[in-house]
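Of the protein chains in this complex, all but one are displayed in their positions.
Per-chain numbering from 1; labels A, B and C assigned in written order.
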Amino acid sequence: MTAALLFWLAGSGLIGLAVYGLIVNPHPLCKLLALNLLGSGVFLLFGVIARRGAAAGLGGDPVPQALVITGIVVAFSATAIAVGLLLRLHGEAGVASIDEEDDAP
Amino acid sequence: MPLEALPVTDSTAGGALLVLAIVMPAVALVALLGLGGRGARTIVAAALLVQLLVAARVALLVAGTQAPLVYVVGGFHPPLGITLRADGISALMMVVSAVILAAAAAFAWKDFAQPRGKPEARLSLIFWSALLAMTSALNLLFTSTDLFNLYVGLELLTFAAIPVVAIKGGAETVRAALRYLLFAVFGSMLYLLGIVLIYGAYGTLATAEIAAHVTPNAATLAAAGFVTVGLLAKTALFPFHLWLPPAHAGAPAAGSAVLSALVVKGSLFLLMRLWFDTFPTLRAPDDMQLLALLGALAVIIGSITALRQQRLKLLVAYSTVAQIGYMFFVFTLVPTDAGDVIAGTAWTGAWLQVVAHAFAKAGMFLAAGLVAEILGHDRIRELGGLSAKAPLVVLAFAISGLSLMGLPPSGGFSAKFMLLVAALAEGHWLWAIVIIAGGVLAGAYVFGVLSRMMAAPAAGVELATVGRGRQLIALGLALVALLMGLLPLSPIAFLTIGRLP
Amino acid sequence: METGFDLALTLLLLGVGGWSILARNMMTAVIIFIAYGLLLSLAWVRIFAIDVSLTEAAIGSGATGMLMVIAAHKVGADARRVVHPSRAIHVLAGIVAALVAVGIAALAFVLPGEPQSLAGPVMERLGDSGLGNPVAGVLFVYRAFDTLLEKVVLLLALIGVWSLARDEDWGGIPGFRLFRHHNSVLTLLARSLPPIGFVFAIYMTWAGADVPGGAFQGGTVLAAMWILVMVAGVRKVPRVSSPLLRLAIVAGPVVFLAIGFFGFVMPGEFLAYPQGYAKPLIVVMEIALTLSIGVILGLLIAGPPKGEDAA
Partner (left out) sequence: MIPGMLAMIVLPLAMALLLLWAPLRPWIVRALGLAPVPGLLLLPAAWDGGYSSVTLQGGWSYVLDQPGALLLAASTLLWIIGGFAASRWLAGRRDQARFALWWLLTLSGSLGVFVAGDVVSFYALYALASIPAYGLIVFAGGEDDLRAGRMTLAAALIGEGLILAAFVLLAVSAMGQGLAIAAVMNALPQSPYATIILILVVAGFGLKIGLVPLHGWMPLSYSAGPLAATAVLSGATSKAGIIGLIRFLPHDTAMPLAGGLILTAGLFSALYGAVLGLTQNNPRSVLAYSSVSQLGQMAAVLGAGLAAGMPGADSVVAYYAVYHVLTKGGLFLLLGAQAEGRVTPTWQLVLAGVMALGFAGLPLTGGALGKLAFKDVAGGGATGLLFALAAVGSTVLMLHFLTLVRRATPSADRASISAAAWVGAVTAATVLQWSLFSAVTGVSAAYALKPGVIFELLLPVVVGALIAWALAATDRKRPQLPPGDISAHAAGFIERASPRLAGLATRLETEMRRWPVSSLALVVTLIVLVAMQALRVPG
């Protein structure tokens, strides 16, 4: 079970990194990347919880695993819309920025 | 250690209606995409009509049996499967959202028409699909009892709202949509983290099972924190409202109406559901002061900012920021001992605020949309001549404003009065002062706009004519908010049907 | 030995993840993120979640990575033009992020009591459905409602991306934001790989009922093949208004909904399967879904329709 513990720590660290990046990285694409990292960290924690619940001859609890799959698809959908939006914004404004005041002249 | 099993709740008569409420819009959405946008409006009209009937039937059944409707999807009981459940507040919100969605659709009927004989139009396909998805997502949020299923519902709602915001194109609205999406996804990730912890602690995602076993251990407290904060981001409570004003001001009028009236309420509903029904024993009104504090800041700063807006739609959007604030007092104002008169008063006041704001704000956004159409702009300084040209629009704005100001008779007054009674009875003087001050500020911004509307038109301004039907829709929604004020000022029993403990 | 591997993997994940956050160049950040995704799928294998590992590799790293590479290619130059927040914000963000990370990490040691698991109940009733893969069981039997809604989410993502088309381009061809190479090797690959990929995708889907795999993994393979064909210019890209394309998009959800509603008739519950027919129905549904998912993923990556000339 050390793997589970190690990956829990990895997940926590990844969430911390992602939160940091989400706050300070100004470009929406970087924020999007941070969000995906945040998502993967959360999913990893769920995976560890699944692993803790190994029983009935399975290596992990299948319910969280199935939920993570759904979660990954939902996160991907968000990414697709966000990429569409930021490319359109880039096309319209010349630069994709999320705060008006971040548009450096 | 498996948790001790709760008595199994089976589907009740009429429970299948809940499935229909969620799945029928999805069926319509699939049909819309598959058949192309050409039959879009027919499909939407049918779907929303079904929605109205289903919601009304659900409300009648809940009121008739005085018990919640339950549907166990696929026959698999929790914790394996998912159960849908409609209690009093679910039924109320289902009816409210069905009515407002239908009104918004009727309002948008011409704007998003598919030109006859032309190839499928983008506006038509996108707008109607998004509206259908919203319907489905809202009903899911109102009835699901599975935390992960609710997560899917939250995302569905956000993804349905994004195209409505971005549909007009233009850098401003696209940026608004992007802000909204990124911040909302941030929120949902935090929510998801919370439910991961809950699953880790309790091995189930069903709200009833969690409520029965919840203990205030570290994991649960952290989970509650994550879930709450995630939902705050989606509800746009100050200072997490960064996305709301540009998004709600940038969408087409019917879209803004639905976004402000219903979409922000989806996550708020879930937040209330969680604290009152899922972690009832965890909620200590004193710890919730933080939420009340943010709510108070929202009321004051949102109202002042609204007062200083130059554009009507932004003013209305900031008014939403302020009005959301009132709803967050409920977490402190409802005492923990159930059955208390004060508890019933605060609870009823909060739901009246949710519903009255939904109708008033929908009416106001539709009126603001008509204003922009008549004048060709929505600069508040140049609203002159409206009252002569379109008195019904001004009337709709005024009546909605009455409810937002909290003057009787209106739902807004009843809500505010009951929240005030609860606040003062429990000695929350500060919150009472904020609620009253918010009403004064709302009076100032509503009156500021009304007096401009009444002014003489500037010379040489061409005013367009808008259809009587759409004016009446805006007016009708505002009147609902007004008529709610005729309800007696006492706790409403319907709102407590089927509440857990 | 194994612990050493896990430790190394943990450190790598944190290092690579951190690098992708801190990298100044967006393209670098995105490419590192793809590498991170592959490392992550390795981690998923280590905690016995093969289905998740495949999904992570296909969607989390593959499809997401592809979208981000396209975006970084277009907007990479923005990096010089955006304004960074002040140092104070950096410091505060660092502090709160560290607090959150430490807080969550600490929970590992205090998760209450014995681990909770639904593995037992899942296996107990899995036999009724005839499926061999418990994850597929959860996705298509116990929590099929989630999965159904997730398909709606996917459709909505497509609507969201399409909503960004300009009105005059509507009905046109999804603008492949990829560079069009008329390159013989690519053409050769585009002609030879798809049949193999197609068979592989169907196999993954069909096998998903019993062993790790399923509609999503299959769909991703299908999408990859389709994109390859389009990029190489071997087949024309269909218009978004094409009825055939629309049919492919909704096929999966339609079959899913139809089976769901049939449940009302037999055995009498929405999204329940008639006794003994669960597995065949699920396989049919999964095949339809694979097709739809493949097309939708391809379209999501392709982006909103562009004018004739841009295609």
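Simple rule for what comes next: contacts are C-beta pairs under 8 Å (C-beta built on N, C-alpha and C of every residue); 3 or more make two chains touch, one makes a residue touch a chain.
This is a predicted model, so every value here is computed, not measured.
Although it is left out of the displayed model, the omitted chain contacts the following shown chains in the full complex: A, B, C. Which of B:Phe183, B:Tyr199 or B:Phe328 touches the hidden chain is settled by the complete complex: it is B:Phe183. The chain not shown here is touched by just one of C:Val30, C:Ala43, C:Leu67 or C:Val100, and that residue is C:Val100. By the touch criterion stated above, the residues of chain B touching the omitted chain are 179, 183, 186-187, 190, 216, 218, 221-222, 224-226, 228-229, 232-233, 238-242, 245, 282, 284, 286-287, 290, 294, 300-302, 304-305, 307-308, 341, 387-388, 391-392, 395, 407-409, 413, 417, 420-421, 424-425, 432-433, 436-437, 439-440, 443-444, 447, 451, 454-456, 486-489. Where chain A meets the omitted chain, the residues involved are 19, 22-24, 26, 31, 98-99, 101. Listed by residue number, the positions of chain C touching the unshown chain are 85, 89, 92-93, 96-97, 99-100, 103.
Basically, only the chains that are shown with their structure count from here on.
More C-beta pairs touch across the A-C interface than across any other pair of chains. One simple way to say how far apart two chains are is to compare their mean CA positions; for chain B and chain C this gives 31 Å. For this pair, chain A with chain B, the centres built from the Cα atoms lie 27 Å apart.
Averaging C-alpha coordinates per chain places the centre of chain A 13 Å away from that of chain C.
Multi-chain contact residues, meaning those touching two or more other chains, occur in chain B at positions 80, 148, 152, 155, 159, 162, 166, 169, 174, 193, 197, 199-200, 203. Each of residues 15, 32, 45, 49, 52-53, 63, 67, 70, 74-75, 77-78, 81, 85-86, 88, 96-97 in chain A touches at least two other chains.
Across the complex, chain C is touched by residues 1-3, 11, 16, 19, 23, 26-27, 29-30, 33-36, 71-76, 79-82, 119-123, 125-126, 129-130, 133, 136, 140, 148-149, 152-153, 155-156, 159-160, 162-163, 166-167, 169, 174, 193, 197, 199-204, 215, 217-219, 222 of chain B. Chain B meets chain A in the complex at residues 80, 148, 151-152, 155, 159, 162, 166, 169-171, 174-175, 177-179, 181-182, 185-186, 189, 192-193, 196-197, 199-200, 203. Of all the residues in chain A, the ones that touch chain B in their complex are 15, 22, 28, 31-32, 35, 38-39, 42, 45-46, 49, 52-53, 63-64, 67, 70-71, 74-75, 77-78, 81-82, 85-86, 88-89, 92-93, 96-98, 100.
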